[in-house]
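Notes for the one structure printed next.
All protein chains but one are shown in place.
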Amino acid sequence: MSDVREFDTRPAGHPSAESPLAWSFHRQAPPREAGAGVTLREHAFLGHLVLRGGAIVLDEAVREVLGIALPARPNTLALDDGGERSVQWLAPDEWLVIVPAGEEFTLESRLRQALGQAHFSIVNVSGGQTLIELSGPQAREVLMKSTTYDVHPQAFPVGKGVTVVFAKASVVLRRPREDAWELVVRRSFADYCYRWLLDAAGEYGVSVAR
Amino acid sequence: MSQSPSQPNRLAQGGQVDRSRTLNFTFNGKRYSGHAGDTLASALLANGVDIVNRSFKYSRPRGIVAAGAEEPNAVVQLGASEAAQVPNVRATQQALYDGLTARSTNGWPNVQRDLMGMVGKVSGAFMPPGFYYKTFMAPASLWMTYEKYIRKGAGLGNSPTEADPDHYDHMNRHCDVLVVGAGPAGLAAALTAARSGSRVILCDEQEAMGGSLLDSREPIDGAPAVQWVERTLEALGAMDNVTLLPRTTANGYHDHNFVTLHERRTEHLGDTAPTRDGRRQVRSRLHRVRARQVVLATGTHERPLVYANNDVPGNLVAGAVSTYIRRYGVVPGNRLVLSTSNDHAYRAALDWHEAGREVVAIVDARANPDGELVERARALGIRVITDSAVIEAKGANRVSAARVAKIDAQLFTLAGRVEELACDTIASSGGYSPVIHLSSHTGTRPLWRDDILGFVPGTLKGMTSAGGAQGIYALPAVIADGIDAGSQAVQANGQSAEPFEAPLVAPIREGESVALYQIPHEKPTLRAPKQFVDLQNDVSAAGIEVATREGFESIEHVKRYTVMGFGTDQGKLGNINGMAIVARCLRRTIPEVGTTVFRPNYTPVTFGAIVGRHCRELFDPERYTALHQWHVEQGAEFEDVGQWKRPWYFPRTVNGKKESMHEAVARECLAVRERVGILDASTLGKIDIQGPDAREFLGRVYTNKWAKLAPGRVRYGLMCKDDGMLMDDGTTSCLGENHFLMTTTTGGAAGVLEWLELWHQTEWPELDVYFNSVTDHWATMTVTGPDARKLLAEITDIDLDREAFKFMDWREGTVAGVPARVFRISFTGELSFEINVQANYAMHVWKTLFEHGEKYQLTPYGTETMHVLRAEKGLIIVGQDTDGSVTPEDLGMQWAIGYDKPFAWIGKRALSRSDTRRTDRKQFVGLKPKDPKVVLEEGAQIVFDPKQAIPMVMSGHVTSSYYSPSLGQGFALAVVKGGHERMGDTVYLPMVDGTVHEAEIVSPVFIDPKGERQNV
Amino acid sequence: MQRYSGFGLVKHALSHHENWQRQWRNPTPRKEYDVIIIGGGGHGLATAYYLAKEHGITNVAVIEKGWLGGGNTARNTTIVRSNYLWDESAALYEHSMKLWEGLSQDLNYNVMFSQRGVLNLGHTLQDMRDIQRRVNANRLNGIDSEALDAQQVQEIVPILDCSKRARYPVMGASWQPRAGVARHDAVAWGFARGADARGVDILQQTEVTGFKILDGRVVGVHTNRGDIGAKTVGCVAAGNSGVLARMAGFRLPLESHPLQALVSEPLKPVLDTVVMSNHVHGYISQSDKGDLVIGAGIDGYLGYGQRGSYSTVEHTLQAIVEMFPIFSRVRMNRQWGGIVDTCPDACPILSATPVKGLFFNCGWGTGGFKATPGSGHVFAATLAKGQAHPLAAPFSIDRFHTGALVDEHGAAGVAH
Partner (left out) sequence: MFHIYCPYCEEHREEEEFHPKGQAHIARPAEPEACSDEEWGDYLFFRDNPRGIHHELWVHAIGCRKFFNITRHTASYEILETYKMGEQPTITAESLAREEKAGHVQVAEGGQQTVGASDAALASVKGAQG
């Protein structure tokens, strides 16, 4: 869409940045238990873009710019070969794109160029959410305690991503590979989700990898 | 068989308890021992404890009557420490653990010698059903005193007085087939479904799975039934598509096959959850299950017979006797009389006899009982008295004899003389009631079946019931039915079933049962000794009869009038008997009397388990801004705004003394008015709007005009509902011709976004526009005050010149090296810049501002100061100055209403309704107290005439009121009827303490009415 | 009517309770009545009682399709209070409160009205502003009402967590000492007995299947037991009002929602007053039987099923345990649902309708029980005179067209 103000919100220099979990880690030293059943890891400062528009129009542009086919089926997730870049279906006209830190503005510009005069929107939400990876033998149990969505491998195979109720918040839950889950969490709810995860995983032992 | 010396009723062998593990426990202060595998009830019976409680209304001694969830009497208070108290635990469902401490819930000074019992004996006669309603009315003034004593006498256990040390949680589960009950039918159903590849959950409320097979006399495949149970459980446990949940009760069956299962994970280990590997365990867990198919294999509850004094300790249901003997190796007495209407109950007598104790007689209501079990009893030389029933138990604290007579159940009379049989135990059985509780939770009406004399579940999509729950009692048929139910469930899911071959069980020939509920007595029901129907609530047959005489004819009326079925057992033993008595009194049939409706829970569940982790620190999310840590470290006090924690004010410590809120706010206010202050405004809702029709859309949802707002400009807007009432406000900036950034109130953010989507998706899908929340992406810092420009200029590349960057403009550039959008809008009336940066860099920018701000005495302020400053400018807060009944016109904001916009924007039509056109509507004004020292109370009511009598005519109220450090006096905002035409009038505010404040109606703008300060 | 008293009880005990009379008859419907009341719940029976007692109109039928008092009267959490915000509703509920205060004696039926006080907690600054506003309005309306701070609240309810630990700490409360709870079933039975004794026919198991309307005027009703005539018909059918209005050919601004409640197992006395919280969202009292009686929120969808969503119960218990951490180990015994007719402004409708002679009393939402005697009293006057009683006038259906709503969402915010 032309007549939209593009704005790179990432500074050129290197001022100190704080991830949404900075306060949580500061307030209480993150647990590191031997033999933990569950491990958490924050992947902070990634580029997050929300794409809105028609699937056909967006698909062409996303393929061209990102080399990933837009996942057209509801609640699916597509990753590039390295697993660093992903596009996830959020709604029939909405996708979440996550790319390595710093790529998001160029990506947005290139998409805008590719999309030209079509009706669409691209919104940079990189500061507003973070990604928490959950792994370990009891990761699925912890998710069962937290979300009403069925996380059984039959119902939630690798390559799925769903916006779900998570305790009293909502998160985007994804399964990029066999041994890990990802939670895309809103910044202001990040501490709550983090404390919930520690509490729910308490009986299995929990470690926070940094 | 011999008996263990310390546990007089414990058999030397038999049952499934581990005699090598002795567990000590305390009941009513006395120490006892039992074995691993015992319940508290079986251990008490093993120790010969007869009286476990006193009844609630008549204070009669009560003993254990049943062995499971249906037990009405043995309700105890558990817990060794105060915080670990658990009220109202059913001893029959509490596994024994070492150190268990329990006591009776009623009885004073104790259950053995209860003084209240004396009162009960005397006053019982004066307590017919509904007696509360018929007395304690005079004098009216004494009712509250009467009530205090009534309350003292009621209730069972005590609530703990300390917070719970334990933790609980939830697990959400999904499955193809949920099987409730792991008896023969449930095991068969689960195995069938599991072999077919379905995701199966099998739960059972007992300590061990197996249900009736745990005390069955019938061999399966030629071996004891428990072996088949073990094999089947092993097979199920080996399949990864099966989840086995022992000690787990299905408590509630909700719509669309949602079932709650309560798993008691540690209650069998202690009164507080132990740790494992140093990690705290969950005391109990609630599984929230969404099942595609539900198989109810919940079995039956045996119905006791209703005869006189059937509540004296030593009266048990027949099946419980078998359970205690066969499963726990406990014989609950020495001399048994069994009163029965059916063959199945003969097991109790056979088990008793085999345990080496005396069966005095079997009293059978039938004329010619001739089933296999009957023959076996006769062959053992047990006396069988036919056509008869126990009509009365004798004994005070323990049964001493049974009075037996021939009866005519049809005519409800005795048909022969009464014989008294000395005994200490009476077991009775009036047949079996399928456990239909769960199916009726869903609103499914149960169906009465004459052939089984009981209700069975009605039909419901996605539900099958099997075995005893379906009125099928013979073991081979039960297993076959379970296999069938499992297959049906699998097929209903569109898969093919793989039933397994049923094990070999020799069928037992049973004779026909007869219908038998209340037993006639020599005296009419109202004069006979009490014949109890609901033991927990002391409801007797006589009580039910009185109720029907008084016109309480519907079963619901009878239940409510007598409180039958309202106990913690929900009438599992008594309800059908009660209905039969109502039917007898009204000369109707049981199905004519009605069905009983059961509600969740099947058995009570601790609040803690239902709450799960949603308590303490996790009760509700606390939302933080990116600057939260800084606020905490500065010692801010916080205000809850929605789920956000916002700094309320920043008290400083001056000379070792912490400022009060008043002092801190005064200082913060002056800092803004005189130098420069800073507010974390990140919580404001922010919505990114893109699309060629964005502008048109804004024009429809805001009351004012948006057609001409140019890129680089900002405008304030009001949002109404279609009833014309204000719902939110905020500024919206034009970022590009087709690109806007809307702000909302903190509390309104989610609602406004949904509101926009609602209108877009349902009414105006043709408009090309997208909305996305960017609330969390941007951190917002408001730098405001006369020095704001100087401060900001030090760290930005944006031209802050008054002309280059006008009031209500926004600009883009860097602040402290971070890309920022800066908005020149003001909620304080001062020169203000709202800096928006990506939230990850907010702390850097904030701290840089403070590094440079030191020389300007940059002062952080919180929401309280923000409120004062905006109020001095007459700026509203939606939700404080408005309450859902205020229009923009009421606020005097006609300047923000586009009356001539081409589209009839939301809320416009409502402004011309007769009520919204009234001139005496409450209108938004300022109030200036006559006494400058007075700060009016927010919420104070306004009257025009202070001398009128109560009830007074009220003409408005104070919405906001503060002390203004700038004005040096109190001031307020208010809504007053016709206020806009009453400028200068005096109004009165009568206060609770009798003082009446006077105030003048003035413009709501108290400072800088021309707006010069924000425009510099 | 057999008079009840302590002395009578002794007399009956001596005769083995064989001589208790029926509390109401089971009459055969007559062909014609002066007034028909549709709905034998508390409000309908109270209307009949006051028609007979205050207006001498005794040729009255109460038509009930199930059993009397079996609807919301049997399913509510029994809270009685009158501290409403707006003048119109405060006047109506206070009128009711005054009737409650002598009701047991008036009916000779102990409705166990226990004036143990009701606290409405405040947890935010805006809560406290709203409390001050309501308390001030109540006092100027002559209703007992006080604003308390957290410490005063703590003194009244020592087991309430008033600490700063709470997620939303208690900041204060409004307190109405005259408010309390009553025994819900007894209210219906007491009014039924009183009405019956004055000649009113209570027709249970009688279902209205349609209205007889001639020239825009009601002349009777069709029922499953035949047609019954009357020139004045009052509908007091709570959760079925919408269905009845449809039969009469018009719509009402009502939506019928499930409202859930639950009780714990009976406990020894532990809570001596009623505690309500809009913000944390739950309310609780302890019945004379010892159960903690707890209210859950309203479910947002239409529902006539007398059950709602489990998540509502979960949220309510979270609120209760947040306020009373000591109840974590107390157990929930039963839960159930009623059907509440809610109006857009959370106030009732006491009104004439497009059909002459047909009046509706409905839309009490979550607040109906406390209004029972007042509603019946005012509606009886309305039916007797054929025009709205002054206290009923603000609650006409017209207000949804003029816009003169009486928005009580603040005071009625937590379903009770």
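A few points about this structure:
Letters A, B and C mark the chains as written, and numbering starts fresh at 1 in each.
The definition used in the following text is that contacts are C-beta pairs under 8 Å (C-beta built on N, C-alpha and C of every residue); 3 or more make two chains touch, one makes a residue touch a chain.
Since the structure is predicted, the reported quantities are computational estimates derived from the model, not experimental observations.
Taking every chain of the complex into account, the absent chain touches A, B, C. Touch with the chain omitted from the figure is made, among B:Gly29, B:Gly656 or B:Pro765, by B:Pro765.
Within the set B:Lys30, B:Arg445 or B:Lys930, the residue that contacts the chain not displayed is B:Arg445.
Among the residues B:Leu586, B:Ala910 or B:Val1005, only B:Ala910 touches the chain that is left out of the figure.
Although one chain is not drawn, the whole complex shows that of C:His17, C:Lys65 or C:His377 it is C:Lys65 that touches it.
Within the entire complex, the positions of subunit C that touch the omitted partner chain are 41, 64-67, 70-72, 209, 237-240, 242-243, 246, 251-256, 300-307, 309-311, 338-339, 341, 344, 400-403. Against the chain not shown here, subunit A presents residues 74-75, 90-92, 94, 148-149, 162-165, 170.
Touching residues on subunit B toward the chain that is not drawn are 172, 254-258, 290, 442-445, 447, 458-461, 722-723, 754, 757-758, 761-763, 765, 904, 908-910, 913-914.
Methods note: only the chains that are shown with their structure count from here on.
With each centre defined as the average position of its C-alpha atoms, the distance from subunit A to subunit B rounds to 33 Å.
Centres computed as Cα averages put subunit A at a distance of 50 Å from subunit C. Across the assembly, subunit A contributes no residue that touches 2 or more other chains. The residues of subunit C never reach two or more other chains; the list is empty.
In the complex of the two chains, the subunit A residues touching subunit B come out as 1-5, 7-13, 15-20, 22-23, 26-27, 44-45, 50, 52-53, 93, 119-129, 141, 144-145, 147-150, 152, 154-155, 167-169, 186-189, 191-192, 195-196, 199-200, 202-205. By the touch criterion stated above, subunit B contacts subunit C in their complex at residues 56, 84-88, 125-126, 128, 131-138, 140, 143-144, 147, 150-152, 154-164, 166, 168, 252, 254-255, 258, 260, 288, 441-443, 526-527, 542, 546, 549-554, 556-557, 560-561, 563, 566-568, 570, 599-601, 604-608, 610-612, 614-617, 619-620, 622, 639-641, 723-724, 879-880, 883-885, 910, 913-916, 937-941, 943, 950-952, 954, 957, 959, 990-992.
Looking at the complex, you find that subunit B touches subunit A at residues 167, 169-174, 199, 276-277, 279-282, 288, 290, 613-614, 617-618, 620-626, 628-629, 644, 683, 688, 690-692, 711, 735-739, 768, 770, 772-779, 812, 814, 816-819, 821, 837-845.
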